[in-house]
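These notes concern the structure reproduced below.
Removed from the display is one protein chain of the complex; every other protein chain stays in position.
Chain naming follows the written order as A and B, and within any one chain the residues start at number 1.
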Amino acid sequence: MTADTYTDATQAAGEAMIQLEAVDKFFGDFQALKDINLSIGQQEVVVVIGPSGSGKSTLIRCINRLEKHDRGRVVVDGIELTDDVKMIQVVRRETGMVFQQFNLFPHLTVIENVTLAPRNVRHIAKQEAEDLAMTMLTRVKIPEQAHKFPGQLSGGQQQRVAIARALAMQPKVMLFDEPTSALDPEMIKEVLDVMEELAQSGMTMIVVTHEMGFARAVANRVVFMSDGQIVEVGTPEHFFTDPQEDRTKLFLSQIL
Amino acid sequence: MIGGPTAVATPETSERPPETKLTPGEWVRKNLFSTPLNSLVSILFGAGLLYLLVGVVGFFITADYQIIRVNLANFVVGRFPRDQLWRPVFATGILSVAVGLTAGGLTIRAEALARETGSTFRRSTPGDWMRRFWPLLLMIAVMLAFTTTVTPTLVSLGVIGSGVVGNYLGRLLPAGARRWGWSIPLLGLAVAYLALSGFGGLDWNQWSGLHLNLFLTVAGIVFAFPLGLALALGRRSTLPTVRAISVTYIEFIRGVPLITLLFMAIFALGFLLPEELRPGNVTRALIAITMFEAAYIAEIVRGGLQGVPSGQVEAAQAVGLTPWKTMRLVVLPQALRHTIPAMVGQFISLFKDTTLVTIVGLTDLLRVSNQANAQPDFLGQGLHFVTLAFVGLIFWVGSYTMSREARRIERRLGVGER
Partner (left out) sequence: MTATLHPMPVRPPFWRDLRVIRVVTQLAAVVVVGLVVAWLWNNLTTNLEARGLPMGFEFLDGPAGVNIADNEFRPSQPVRDALFVGIKNTLALVVAGIPLLTVIGIVVGVSRLSANWLVAKSAAVFVELLRNLPPLLIIFFVFNAVILELPGLSESWSPFGLLVINNRRISVLGFTASVGVGWFWVLVLVGLLIAFVVWRWRTRRFDDTGEPHHRVLWAGGVLLVAVVVAYMLTGRPVRISLPALEGRRIEGGYSGLGAYFGVLAALVLYTSSHIAEIVRGSIQAVSQGQVEAADALSLSPFQRLRFVVLPQAFRIAIPPIINQYLNYTKNTSLAIAIGYAEITRIVNQAIGNANPAPQMILILMLIYLVFSLTISAVSNVVNRRLRIVGRT
């Protein structure tokens, strides 16, 4: 098993932020993740691409325990994910997730959506939480929508609110599960712009997406998955111009 | 920062999933004793439940079922002349054949459809049927356990047998039978009716017992459906007066209990009709039930119609279909398909509501229970528990079975909730 050479480099830089070792995940008899080994360092932006059913979503959902891995180790910021409920809560505090279907709470206003967790989990006072929320909403460029309900916003605006909601918990890692797949084309750019700004500000991000332009422009590393395995890992420059594996070449030829 | 892209070596085989089957001990621990609170609840609740079960089961084991044995025929066919019982038997047989035919025809259609779309279709085995209808079979077994001769058992086997025969015959139907296939159940009903009342038989005003409940349910739905359909279309009409009439009718009927309509039918209908026209009691009940159900069916159909996208109507108009043709060929088939689960629900509801006719003096299954308890042999012995449990079993099995079938249809059609 060849070790990821990048791991050595990050070990030198400091503890890896996220570590997956020999991770397997089964759904019944179907194996969704096969021997996943991946290390992600601080402030790194990793983009995961691959065909449908390759296990990309399962991978990042194992990182905040929305899915439970069957074998191997998942370590986030030094905390290993086991059945320990308390530790799971800690990990979830430090990771923020943005979903394909936004999953905003429809019965709460935008600002209530964003302040819910900070107030009730981090016990931040109301005014402070609202100030924090407005900062985040400004960062995603929709502060004027604070008192609207999610149902009154467009898809792109909703997804940006979802990003603000995740950021309001001030996580160390942001996980994106196909954030633009459910958006109309004209709204994809506004969300990708926000994500790019986030990356440049130094956030550690793992992004599952089909947006190759984003991967090329923003990623530090690109991971290609197929059939539950990591097939190839590399920088965007090498990945898109000089892929090594045949499966990678096949996939890229079909989409570029 | 990094060397070239790296490839990760891939494992050759996919491994077995970790064993997740729980042993009985572990299952108990997980489901009943996972937390201290859970354990406390399990113990207290379990104790109470056990007490209750022992009491109920003990009661049923020691109860005297003579009252049911003696009155079994009363329960099923009421006061039907005992020398003419071949009529209900024959009618049931005919209906069984009709049901079998329809089921067989639907199987063929499903198979053909599966072949066209490339999906697999598995023929149901007798084991499948038994698993699907075990409450029904259990109920029949219980009823037969109360019989004193072997004839009813033979008759039941005969009826089930004719259903099976009908199923096989149905599978022989050509695929094009779809167009007139729906007439088979109606034809079956007509023949069954003739067997019961024609050629010197018993007019429906004399029917009683479970027979009456079933008749009122089926006839109620059959007669209410056209009226309900008309009301639903009327409610969607762009003509204000037609709309007003439909809405008034529907909202009025849905706001009053069925019993008031039954009262109206039994006590007041005579005032609304000329002297010569005095329908029998069952007819009156049927009129009340039909008028009642029509309003509810109208709402169900309205829901179905709303579910048909407006694009369908526009496409039909663009092709040049007249309004009537559009409704008949495009809108209604789609709308009615979507209403099937709700219709079955209404059918079940009606089946349970037919018990109300006992209040206005008709002898349905529920009244037989009261009558049996008033017989001199059984008076004052507290046997209501026994007879009502028996009647309850029949209604419960009927409702539960139809409920399950409705859910099955819902799943098959992919309609209902997400």
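Assume a residue touches a chain if its C-beta (ideal position, glycine included) is under 8 Å from a C-beta of that chain, and two chains touch if they have at least 3 such contacts.
Not measured: the values here are computed from a predicted model.
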Sole contact to the chain not displayed, among B:Thr283, B:Gln312, B:Gln334 or B:Thr355: B:Thr355
Listed residues B:Pro257, B:Gly280 or B:Gly307, member touching the removed chain: B:Pro257
Options A:Asn37, A:Thr58, A:Thr95 or A:Thr248, residue touching the unrepresented chain: A:Thr95
Residue among B:Val242, B:Val313, B:Met327 or B:Ile340 that touches the chain left out of view: B:Val242
Among A:Met169, A:Met187, A:Val207 or A:Val223, the residue in touch with the chain that has been omitted: A:Met169
Residue numbers in chain B that touch the chain omitted from display: 31-32, 34, 38, 41-42, 45-46, 49, 238-242, 245, 252, 254-260, 263-264, 267-268, 270-275, 348, 352-353, 355-356, 358-359, 366, 369-370, 373, 382, 384-385, 388, 391-392, 395-396, 399-400, 403, 417
Interface with the unshown chain - residue positions in chain A: 64-66, 89, 92-93, 95-97, 99, 101, 103-107, 116-117, 119-129, 149, 151-152, 165-166, 169
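The rule we apply is simple: only the chains that are shown with their structure count from here on.
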Centre-of-Cα separation between chain B and chain A, whole angstrom: 50
